[in-house]
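== chain A ==
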Amino acid sequence: MTVDQIIRWFQSLSGSGEQAWMFLAAVVITGLPLFLVLATNAIVAVYVERKVSAFMQDRIGPMGQGAGFHAGKWGLLQTVADALKLLLKEDVIPSAADRKLFVLAPYIIFLAPFLAIAAIPFNQVLQVSDLNIGVFYVLAMGSFGVIGLILAGWASDNKWSLYGAMRSAAQIVSYEIPAGLSIIAVVMLVGSLNLQQIIEFQTGTRWGFLPNWVVFHNPFSFLAFFIYFISSVAEVNRTPFDIPEAESELVAGFHTEYSGMRWALFFLSEYANMLIVTAVAVIVFLGGWTSPIPGLFATAGWGLFWFLFKIGILILVMMWFRWTFPRLRVDQLMHVCWKVFIPLAMLNIFGVGVWALGVG
Partner candidate 1 sequence: MMNAAVTEQIRERFPQALAEGKGDLFGETAGEDFVALAPEPWLDVARWLRDDPALKLDSLQCITGVDLGPEQPLEVRYNLHSMLHHHHAEIRIVVPREDPVVPSVAEVWKIADWFEREVYDLFGVTFTGHPNLKRILLPEDWEGYPLRKDYTEPETYHGIVVPKVKTGWE
Partner candidate 2 sequence: MGIVHGEEMVLNIGPQHPSTHGVLRLHVQTDGEVVSHIEPVIGYLHRCFEKHCEHLTYEQVIPYTDRCDYIASMNNNFGYVVAMEEFLGIQVPERVEYIRVIMAELNRIASHLIALGTYGLDVGAFTPFLYMFRDRERILDLFELTCGARLLYNYMWVGGLSHDLPVGFVDACYRFLDDFEPNLKEYHDLLMYNKIFIERTADVGVLPAEVAIQYGVTGPNLRGSGVQWDLRKNEPYSIYDRFDFDIPVGTGQMGSVGDCWDRYWVRAQEMAESVKIIRQALQDLPAEGNVHEALPRKVRAPKGSIYKRTESPRGDLGYYIISDGKGTPFRVKMRSPAFTALSVLSEIASGWMISDVIAILGSLDIVLGEIDR
């Protein structure tokens, strides 16, 4: 169900060649559900994050009880109420801010995961665009958001925002490298950049009982998964790598001056980014839509379920990190990246290559 297929379907209906309206209609038809996916993801993830954090801290999180207008059973409506509140809030633009850039920045940040999700295969057929350079595209689009962060920090005309922006620029750009390097190892193994082909490579079993996922392929690919996952936590600015927004140091970092709907866009894109990086991790290392029990539950419907299930687990782990760890300092963050992860990832590429040649 890619955009191309829809356009072809339109062509067969009207009997004419490709036209502009067909392209637009196809984009809207595929884009709206994607937007809904991202929005729903944010709403659900915020709720889950609240509950998970609460449970880890011996609290019960948002609850609605008793008479009156409450947040529903178990606080299920809490994020909806929050979204409504954010929509209705006053939109403040600081007088000293660079208005155009200030307004533009949240959209750029949100655009990045939105573009990236277009290439993500949700199951065997559900994919907006099946690119033959899928991995490359998703990684490139995912890191495109950092421009928005820098814009937001710069345009706010606030020292905290500026610090946050500079930190995030350094951090995200740095962590792209180990993330990319660990994916390269997999690409070497598979021999393709196409996401569907990477997943298909992982169907079947390994040693008879394990699913044939890359993460179980060899010790080096397990390490590659580990490095990729940690780097992706850093890429989406989550604890212990949340130094760009470090609330105890930089108040709120690059989005200090944002409020209301614009701030909500930052929030939305944070969770959308989490979705993207975990989706990549699932596709590249955990077999995408393949079933964890090889041979069973392998239909397209189950494929969607398995895909979202694995993403959910990884997002939960990210939340688990956040509510357990302290934050690193900015130079330690760079230290971890350049002196630990990048050498390890290099070693990995070598190891995976040797393994592929030697063990097969």
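Picked so that all candidates are chains of the complex that A comes from, given by their letters.
Simple rule for what comes next: contacts are C-beta pairs under 8 Å (C-beta built on N, C-alpha and C of every residue); 3 or more make two chains touch, one makes a residue touch a chain; residues count from 1.
Keep in mind the model is a prediction, meaning the values are calculated, not measured.
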*Touching partner of chain A in this complex, picked from 1 or 2*: 2
_Touch list for chain A against partner candidate 2, complex_ = 53, 56-59, 159, 163, 239-240, 242-243, 246-251, 323-332
